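Okay, handing you the structure first.
Removed: one protein chain of the complex. Kept in place: all other protein chains.
The block that comes next holds subunit A.
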Amino acid sequence: MRERERDAEQGDARNRTSLLKKMEISVAEAEKRTGKNAVNMQETYTVYLIETRPVDAASEGTNPVPDSLWRRYSEFEQLRNYLLVTYPFLVVPPLPEKRAEFVWHKLSADNMDPDFVERRRVGLENFLLRVASHPDLSTDKIFYSFLTEENGWKETVFETGFQAKADSRLKALNATFRVKNPDKRFAEMKHYGDELQSVISQLLRVRARAADRLYGVYKVHGNYGRVFSEWSAIEKEMGDGLQSAGHHMDAYAASVDDILEEEEHYADQLKEYLFYADALRAVCRKHELTQYELEMAAQDLTSKKQQREELATGTIRTFSLKGMTSKLFGQETPEQREAKLKMLETQIEEGEELVKERNGECEEFVKSAWVDIERFKEQKDHDLREALISYAIMQISMCKKGIQVWNNAKECFSKM
């Protein structure tokens, strides 16, 4: 806890982190493997090569061979689940999507498709870099061994008991409960998370449909190429001009593939924040849960204190069945009352301890979470702005290509 506070106080932690200063991390390759799965059936899956290299070695110019190990997507998932459970107050970076969504028709939705695998490789690398550059997450031992220990990592992570916690966390996050004094900031953050998720989903959908149509427009121009070529065969003076114009039409039609591939990268950047929104919402939910538990403990304590008071003074301020029955069937013996009081006192003591504990937890949570949320906000604003800028740059590049092709075509037409 102390360590985290210190790191947080060090300010802009995005680039000044302990782990990335020491080592370079990359997900260099992807390969197909076949093996037997948990139910002893043959399956094909992809593994990704994680390479790590000490930073100092590279800067000295010696360039040694990096350490490397292979991991599959499910292991990344385990790592992330562990992190979610261990650092519930942090906005944990998301993994690239499990299945291809928001695809436009030319893009494959098949997990084995090489383009999908390649984009996933990039996404996984991005995930590791995000974790490694996080002031708190980067110091985690399990994360470190994920990067460096090929064998035995699975057992190590299992021993932390995160799996059980992960299950109960999921249950808790999905439970419905009402908080009496919600923290306004967290409520707003949660609402923002919802909106972000909704609007990015919509944007991705619309973008995919537009990409589909754009593909059609460009590809139909390829037909000009074919027909101009055939037409040029029957013309004398016009032939050359038509033929060469046709070539440019073919080039135009072909150019859309690169254009849309670049746009896919932009879509991936949006998707990362779509999933980040989910992580943000999880933190807010966790806060609600913590707050709720505190409120429950406090409520319980208050009711116990009341009971004690009633017992001590003999007055019944609140209706209770016990009270009624004792009225109806006669008072208890002084010994019984004494025993009861003593029990209540113990419970109240414990209750006060619990409330204090939970209060402390809550405060801690709010403090740490809010620091991370601020960090996240800054990162998001920066990253998404960059994404918009790179989108504009892509559009400009597309326009430039268009200008070139049509100017060339115009020249050919002039020679007709």
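List of remarks:
Going forward, contacts are C-beta pairs under 8 Å (C-beta built on N, C-alpha and C of every residue); 3 or more make two chains touch, one makes a residue touch a chain; residues count from 1.
Just so it is clear, contacts and distances are computed from a predicted model.
Remark: of the listed names "Sorting nexin-7-like", "AP complex subunit sigma", "Transcription initiation factor IIA gamma chain" or "alanine transaminase", the one matching the undisplayed chain in UniProt is "Sorting nexin-7-like". The residue touching the chain not shown here, chosen from A:Phe89, A:Phe162, A:Phe186 or A:Tyr391, is A:Tyr391.
For subunit A, the list of residues touching the undisplayed chain reads 192, 195-196, 199-200, 202-203, 206-207, 209-210, 212-214, 216-217, 220-221, 223-224, 227-228, 230-231, 233-234, 237-238, 241, 245, 380-382, 384-386, 388-389, 391-393, 395-396, 399-400, 402-403, 406-407, 409-410, 413-414, 416.
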